[in-house]
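Note that one protein chain is taken out, while the other chains of the complex remain in position.
We call the chains A, B and C, going by the order they appear; numbering starts again at 1 in every chain.
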Amino acid sequence: MQISTRQSGTSTIVDVVGDIDLYNSPEIRKVLLENIRDKRVPRIIINLKEVRYIDSSGVASLVEGLKVSRNMSSRFILFGLSPAAREVLELSRLIKVFEVYENEDQALAAT
Amino acid sequence: MQISTRQSGTSTIVDVVGDIDLYNSPEIRKVLLENIRDKRVPRIIINLKEVRYIDSSGVASLVEGLKVSRNMSSRFILFGLSPAAREVLELSRLIKVFEVYENEDQALAAT
Amino acid sequence: MAFSLKLELPSHPQVLSIVRSAVQQFAIVVGFNEEECRSIILAVDEALANIIRHAYDNRYDQTIELTCRRLGPDLGTDPGKPLEEVCDGLEFIFVDHGRSATPAQMKGRDLDDVRPGGLGIHLISQIMNQVCYEPGENGNQLRLIKLLNRKKQ
Partner (left out) sequence: MAFSLKLELPSHPQVLSIVRSAVQQFAIVVGFNEEECRSIILAVDEALANIIRHAYDNRYDQTIELTCRRLGPDLGTDPGKPLEEVCDGLEFIFVDHGRSATPAQMKGRDLDDVRPGGLGIHLISQIMNQVCYEPGENGNQLRLIKLLNRKKQ
């Protein structure tokens, strides 16, 4: 798995490539918390387009990012969910808890 | 693995989809021999574009097809070799023994 | 025909992607569709992750035994296992020698409370047709069954 961040206006976009599981979810968690809690970015957008698999430890990192975002009054957005990512969020009954968009343009345009 | 045949002019094209290994190479062998020996097609073209993997049992079926073709004075052509297919034929020192083209148009145009 | 694979795995998170690859191909061979394959992989991954984290407390040098077995109509003549007599599918048996879970823990938590963690058991039980957990002196055993013909659903 590779993870990198880039800036687009006031939005910080986190690009994740590869499977997210117990082996590498701590890394995602770290990047999310660094940006939301330490750098206090106002808006963080997670690009999951290149993530074919995500397990509950990955979901837990996303939930933690969302909760910390709420505490910091920043915005937490997901886009590009693969069928696998969508299914695990649906099975966890979390799909409605997240702000989810189809693609990057829609995520950036969200007001 | 799926295997199907179609006709284009005097050429019989065999489309193979999926990995070729010890489990399914007998099926390839059967289709090749049926066409070359029984139906006596003048020209058989094997489409390997959708074959990501081929082991020595698959290579053996192709070599048998080639040999029977020579006996029957028919033409035996391969195209669409994936890196894996090319590598196994190179390691077997058989790449030069076969008539190989990049794509279907070139295979059909070969005189 | 009986067709089963037995894997002896280290309790290391790097093993997860390797097992997912093998299980995905096994499920394809058995005839599950893409969506079913995805969910089977998820359930197996969650079961292994739970053993690594809870049974072995993140000690990565322990052993997990995983048997993947294709269920067929000519198998499962045990009267206690009626589902297997009529159905095709896959069975996964995990054995660990770490700390046992209690029955209450293996039920999972209330999902209405949105917080990180506590999802694994829910995912496994939603995906699989049968989930049995048996703690024991000679190892804890978790048995998951996914049926191909879900006649009972």
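Basically, contacts are C-beta pairs under 8 Å (C-beta built on N, C-alpha and C of every residue); 3 or more make two chains touch, one makes a residue touch a chain.
Treat the numbers as computed from the prediction; the structure is a model and nothing was measured.
Student: Which of the visible chains would the unseen chain be in contact with across the whole complex?
Tutor: B, C
Student: On subunit B, what residues meet the omitted chain?
Tutor: 19, 21-23, 53, 55-57, 59-61, 63-64, 67, 83-84, 87-88, 91-94, 97
Student: Touching the hidden chain in the full complex, which residues of subunit C are there? Just list them.
Tutor: So the residues of subunit C touching the missing chain come out as 1-10, 12, 14-15, 17-22, 24-26, 28-29, 60-61.
One rule holds for everything that comes next: only the chains that are shown with their structure count from here on.
Student: Where the CA atoms of subunit B average out and where those of subunit C average out, how many Å apart are those spots?
Tutor: So the centroids are 41 Å from each other.
Student: Where the centres are mean C-alpha positions, what is the separation of subunit A from subunit B, in Å?
Tutor: 47
Student: Please output the residue numbers of subunit A that touch at least 2 other chains, ranges allowed.
Tutor: In subunit A, no residue touches at least two other chains, as defined above.
Student: Counting only residues that touch at least two other chains, what does the list for subunit C look like?
Tutor: none
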